[in-house]
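Let's turn to subunit A:
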Amino acid sequence: MSDYKSTGVISLDDIEVPSDERLKAGPVVIIECVENIPCDPCVAACPKEAISMDIITDVPDIDFEECIGCALCVTECPGLAIFVVDCSYSDEKCKITVPYEYLPVPDKGEMVYALDKRGDRVQKAEVVNVRQSGKTYGITMEVDKGNVWSVRGLEVME
Partner candidate 1 sequence: MVDVGGHMPERRIKDHPVLEFERGNEFYFDYEGKKVKAYEGETIASALYADGLRKFTESKLLERPRGFFCAIGKCSSCIMSVDGVPHTRTCVVLAKEGMKVENQGARPKFPFIEVEKGKRLERDIGIAIVGGGPAGLTAAIIAAEHGADVHLFDEGDKLGGQLVKQTHQFFGSHTEDAGIRGIHIADELIERAQELGVEFHNRSTVLGFYPERTIAVERDNRFEIYNTEGIIYATGAIENFLAFENNDLPGVYGAGGVQTLMNEQGIVPGEKVLMIGSGNVGVIVSYQLIQAGVDVVEVVEALPEIGGYQVHASKLRRAGVPINTRHTIKKALGEEKVEGAIVQKIDENWQPIEGTEREVECDVICIAVGLHPDNEFLRQAGCEMEYIRELGGYVPKRTEDMRTTTERVYVAGDSAGIEEATVAALEGKIAGAALTEEVYGSSKELEKKKEEAKKSLEQMRMGPYGEAPRQGVKMCTVDEEVC
Partner candidate 2 sequence: MTVVICRCEDLTEDDIVEAIEKGYDELETLKRHLRMGMGPCQGKSCIPLAERILCRETGKSPDDIREPTSRPPNKPVPFALLASEEVDDHE
């Protein structure tokens, strides 16, 4: 376990991640929710029943084989803790979908700063998809494959 309780920054050790094979096979969900909080909208959001809980305070149990990476859960999670990564996209690049609730909302094709879990700028990235659900957006960016585990946010350029 990392020191997320004092930093607010989740590390790979804290969460369940898909196997390398699964990552290569197509888009898949990454849920950075580790605390047994009483919350379950992600379970209801999944069309494939890939996310399950026995009781509401369970951490979401993800069946990566069932997950199709549709990202519907990304905009339903009240904690904005769900992301989708797609490493099957190309040799150099991957796609990352992040939840977004700020203004301005970037447009498809726009260049943005991809941010890491500390809000630091990691690289410039192109927005390849924008999906709205209620007031929450799921923004998909194209980032370098090496940044697949670091990029989790975005900042619109001035």
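Here is how the candidates were picked: all candidates are chains of the complex that A comes from, given by their letters.
Assume contacts are C-beta pairs under 8 Å (C-beta built on N, C-alpha and C of every residue); 3 or more make two chains touch, one makes a residue touch a chain; residues count from 1.
If you're wondering where the values come from, they're calculated on a predicted model, not measured in any experiment.
Subunit A shares a touch in this complex with candidate 1, selected from 1 or 2. For subunit A in complex with candidate 1, the residues that touch the partner chain are 4-10, 32-41, 43-44, 55-57, 76-81, 101-103, 105, 115-120, 135-136, 152-153.
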